[in-house]
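Here is the structure we will look at.
Of the protein chains in this complex, one is absent; all others appear in place.
Up next is chain A:
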Amino acid sequence: MSLSAWVRRARTPAPAPVAREFAFLEPADLFDLEIKDDPEASPVLCCTGDPAGAAAFNALWLKRIAASGRYAGAVSVRGQGGTPAAEGGVEARAHDLVQAAVTVPRQAVFIGHREGASWAALAAGRYPAAGLVLVSPRQFPKQPPKPVGGPPVLLVVSESEAQSKEAQAVTDAYGVAPLTFAGSPDEVFKGAAAEGLLDAILSWLAPKK
């Protein structure tokens, strides 16, 4: 975040606070002796453009992330899932994401899906995410902010989206080539394709802590 961007934001009315729905699972919650909490591994915070919000990650994601030894969280931004609607556009949703991030015990990796990828990109311009994972981004900002603290960025899209203008925008902005997964961009929450996708993300994260 540049100083001037901060000055501008500090002088703009803050979005109305909302009580955000937040779901999380820690490795210890799984009661599985095989699973070791890795205290060095960055927590993960997920969001999606899907109206279900945090709940979308319940079926598979939170458990599988926690099983990899990481704290796994998901947040519903305003108007999603159990979070009341409130005024404010994408900036307010990015605000919701940053507010969720600072309640996570340690510096978190953002995983954003669909519109959630756009909010995550904006949020990473204000908060030093430990990593930024963009899954099938939609309505991606033309000029996303430079991520604070220079986190590693991963772009994951379905094969059908590999040539999309969104994928291109992300590639241009961060200089990263997309990783593709088999299956539909809307079937990322459960099923075999979803598992493959998630495992690819987790193995990308693994060496980065």
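Miscellaneous remarks
In this section, contacts are C-beta pairs under 8 Å (C-beta built on N, C-alpha and C of every residue); 3 or more make two chains touch, one makes a residue touch a chain; residues count from 1.
FYI, contacts and distances are computed from a predicted model.
Set against the options "Flavin-binding monooxygenase-like", "Fe-S cluster assembly protein SufD", "Anti-sigma F factor antagonist" or "ABC transporter permease", the UniProt name belonging to the omitted chain is "Flavin-binding monooxygenase-like". Of A:Q99, A:S118, A:S136 or A:S158, it is A:Q99 that touches the chain left out of the display. For chain A, the residues touching the chain absent from view are 1-4, 6-8, 10-11, 14-15, 17, 19, 95, 98-99, 102-107, 126-128, 148-149.
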